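I have placed the structure first, in the form of structure tokens, so that the comments after it can refer back to it.
Here the complex is missing a single protein chain, while all its other protein chains stay put.
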Amino acid sequence: MTKTGNRLLDVKGLTIEIETRNGSAVVVDGIDLHVDKGETLGVVGESGCGKSLTMLSLMRLLPNKIRVAKGEAHFDGRDLQRMSNRELRKVRGGDIGFVFQDPMTSLNPVMRIGDQLAEPLIYHRGMGRQEARKRAVELLRLVGIPGPEERIQAYPHELSGGMRQRVMIAIGLACEPKLLIADEPTTALDVTIQAQIVDLVKDLREKLGMSVVWITHDLALIAGLVDRVVVLYAGTVVEDAPVDALYANPRHPYTRGLLASIPKLSDQPTSRLNSIGGTPPEPGRRPQGCPFAPRCPLAMDICRTHVPKLEPVAAAGHHRAACFAVEKAQEAA
Amino acid sequence: MGAQPLLKIENLVKHFHVRLGAFGERAATVHALDDVSLDIAEGETLSLVGESGCGKSTTGFTILNLHRATSGKVLYKGQDLTALDEKRMRPFRRDLQIVFQDPYSTLNPRMTVGEAIGEPILFHKLATKAELEGKVAALLTDVGLPPRFASRYPHELSGGQRQRVVIARALACQPKFIVCDEAISALDVSIQAQIINLLLDLQEKYGLTYLFIAHDLAVVRHISTRVGVMYLGRLAELGSRDELFQSPLHPYTKALLSAVPETDPALERNRQRQVLQGDVPSPLAPPSGCRFHTRCPIAMEVCRHKVPRWKEARPGHLVACHAVNGE
Amino acid sequence: MSAIQTQPAILAEEPPVSLWRDAWYRLKRNRLAIFGLLIVALLAFTALFGPYLTPYDFLSQDLAARNQAPSLAHLFGTDDLGRDVFSRVVYGTRTAFLVAVVVTTIALVIGTALGAIAGFFGNPFDRVIMWLTDVTMSVPNLLLVVVINASLKTPIAQWMEARYLATLNPFYRETVWIDFLLVFGSMALISWPPYARLVRAQVLSIRSRPYITAAQALGLSNRIILMRYVVPNALGPLIVAVSAGLGTAMVLESAFSFLGVGVNPPTPSWGNMISDGLRVWQHYPHLLAAPAAVLGLASVAFSFLGDGLNDALNPRGSK
Partner (left out) sequence: MLRYIATRFAIWIPSVLLVMMAVYALAFYGAGDPIKLIFLRAPGDVAYNPERIEAIRESAGLNKPFFEQFGYYVWNLLQGKFGNSLSSGRSVWAMIKAAAPVSFKLALCSIILTAVIAIPLGMIAALNQNRRLDYVILGSALFLWAIPAYVAGPLLMVGLIVLLPGVNVPYGWGGVFDIRILLPLIVLSFQPIALIIRQTRAAVIEVLSEDFVRTARAKGVPEIVVALKHILRPVLTPVVTQLGLIMITIVNGAIFVELVFGFPGLGRLTVKALTNSDYPVILAITLIGSFLVMISNLLVDILYPLLDPRAADLKRSR
């Protein structure tokens, strides 16, 4: 285990509920998660696994009818959940920067991008308009937007998707945050643009030395980008491992299935892909026991009655998995 | 490949006319599809890949006459489909089907799964009312859903289940040819693999021909017989799967392949990727000459002015690039 | 390979929920909407069975009991001719509903037809029909109805009288119908444009939905696409519009009757009762209060119901 002194973000037992017609349903079920200083963490999972909600909940940005039921989240030693709104506002955009999935809808359509970029500088750094503007130009240049002096006058719809996402990243980085949370930042982009954005973030991370949390559904995308990966399934952490260990030797059957179902350019093309059967459970309809049990090829009786804990995998360093069949999984590997 | 292709597409062009400006005062033309020719053989899977706006979906829609072609021909069994009006097109619709990207919005929210699948069966008189229930149940079983799903509504299903329903609905017409328009793009990774396997099973079982439209090269490699790469409304390269993936000729194809991430951290960290600079230009004002020249790493002077010829570089491997010598 | 045989995770066995049923659930939970629905139902009941409920005839005068304050014998008191105000309000409900239902039906038919033509066939129909709606909507509608009523009443009445003198057919003496005819006609004339616009917008928006393209790709005929795909999906907003339209029509009718160009005395209408009551409200406030309160209640009920229906049938955010 890493020393606590090095922890930037530490989430413990985070539980998020959604209000439905038939009462409340748990969407995130006691997640433990941490990010060390200077570390890049990948959070991977399918849609509805709660990966975005977890990150939004840290900043109390959850949509209506969704709320944190219990758990705590310490950022730099301070509990985010107990902070006053004023303190939290300082953290938002100041210490923690956000980049969202769809740059088209995440930028205000009726505001010039220069003004949108200047906002965090004005409210966190107390800059004047002129100063903020100058810095905005620098930031646009930093994220590789050509002709930044003219571009700060543009409205979002006048930029291409890739350029918009660069603007979003510039906004996230404006106050040189300690942590940048990127929520599926390339999902809405084309393949070649996606590669540009991944390279940009890699670059910036080295230049600025911040921690990054990269949320994605695409295991392949983050392989060369992150230091550690947390895999989520149906609102729980099923595996947490250093990136090389995870790809070389995935322990949880879900991670294995996920990795196996990604088609790769390097293998022999086979006509059939390996796939995981079934569908993830809907919130509120989670099965008893391990949420993955109904789809798991290794499921045993105990999996259907008891929830496995996230525990270190024998002799594998920081590699942890939540599975009763881990030993069995090792044999099968 | 058989002597007689199932579908023969000749010089297909599709332009959309739009109005721009606050008061719609400027007329403009979207060059969605320019001079695309290709054959699709019976039983094969031809994939079209490219970035958004490259015209791959427009190709699918225009083949099926869901968009009226501006010019060019689509020959199916010797009949030019672009010349048919909706009524005369109807019998061909049974043979030529489509599966869309977003399964939710392509299902009528007020109809049950059974009604949605049953509708084309009844309309094309492929079964009597009495046989309908059994027929729907068989189709549902075919796509891996329990027959009791017939009474459910689309909003009660998950994304993968909905896509299975859409596939079952397309199968209801007993088609020969199915356009899969980004049919798996909206789905989760683990579900994507399920649907791809389902499509392959169905192809085997019913001898289907697919036009598979996608942006994910890795996926395409697993299911295609041949692959076409499109850029800004034009075909850049077309070849058999192995040819295209092992020895791509067009610089755009090379860049696309290079952009595909791999699930190997060590490899990914050290890989020298050839990342394309800039964005895809607007199809409202496509660049002159080779449309790729604004982003091409090996662009030459001639690329600016002259549209590269669509030529056979190797047997069965076609490419449109000045830097590649023909034959 | 074997993965395909894997059955999807089994949903708990619940009856399938159609969107209509879903909307009903949502409506039921909206207390204001249910309140509106109850009031509307009560008013509708009163309109249908009013004559059997009222203790007095709305025309019977009791000059011995003029301008009485509300009492047990006369729930809402009596007016200057000794007529029972409660009975008159009940009959007024009948008038209001008759006008509202007939006018809304006519306007709906005209509006739906024109809107559908504009939406389906496009230009040049679209341009002409939309121009017509624009023109109709830009005339201050109250003014137009008032002008129509004022202008045509006399000539029609004269013609009816002439017919009566010529044929002695008692039908031509029933002048009540002139009032209604004019009110129906003129109000329908100004009420159709919103329906036309709505239907056109619905047709255009539904036509661009992928499920319509899907239906076309299946080779279905236009008639089936219209009946099975377009109409059921356009119905929600239309129901909301009709509910709101009924309320508006009721208020309009009373406004015209108030101005003396709608339903004329002695036929009771909330509007003409308010108008009568207004002249003597300093002395007999109940004559104003009773019809005004009922009119207000009806209008509030319809807008609550309309809003509730809107939330239930066109939910935003929840897919």
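Letters are used for the chains, namely A, B and C, taken in the order the chains are written, and counting of residues starts over at 1 for each.
Simple rule for what comes next: contacts are C-beta pairs under 8 Å (C-beta built on N, C-alpha and C of every residue); 3 or more make two chains touch, one makes a residue touch a chain.
Since this is a predicted model, take the numbers as computed values, not measurements.
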Missing-chain contact, candidates A:Ala73, A:Val91 or A:Ile169, resolves to A:Val91
Who touches the missing chain here, A:Met59, A:Met163, A:Leu179 or A:Ala245? A:Met59
Among A:Asn6, A:Thr20 or A:Thr105, exactly one should touch the missing chain; which is it? A:Thr105
Residue of C:Asp57, C:Asp134, C:Glu161 or C:Glu174 touching the missing chain in the full complex: C:Asp134
Which residue of C:Thr78, C:Thr112, C:Gln216 or C:Ser254 touches the chain not shown here: C:Ser254
Just checking the interface: what residues of subunit C touch the absent partner chain? 32, 131, 134-135, 137-144, 146-148, 150-152, 154-155, 247, 251, 254-255, 258-261, 274, 278, 281, 285, 288, 292, 295-296, 299-300, 302-304, 307, 316-317
Which positions on subunit A touch the chain that was left off? 56, 59, 61, 63-64, 85, 89-94, 98, 100, 102, 105-111, 119-120, 123-124, 155, 157-158, 168, 171, 174
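The rule we apply is simple: only the chains that are shown with their structure count from here on.
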Just give me the whole-number Å value for how far the CA centre of subunit A lies from that of subunit C. 53
Contacts with two or more other chains, residues of subunit B listed in rising order: 158, 160-161, 193-194, 197
Can you list the subunit A residues in contact with two or more other chains? 272, 274-277, 279-280
What part of subunit A is in contact with subunit B in the complex they form? 46-47, 160-163, 190-196, 198-199, 217-221, 223-225, 243-244, 247, 257-259, 261-266, 269-277, 279-280, 282
Residue ranges of subunit C in contact with subunit B within the complex: 1, 3-8, 11, 16-20, 209-211, 213-222, 224, 228-229, 232-233, 319
Taking the complex as given, what residues does subunit B use to touch subunit A? 51-52, 158-161, 188-194, 196-197, 200, 215-219, 221-223, 241-242, 245, 255-269, 271, 273, 275-277, 279-280
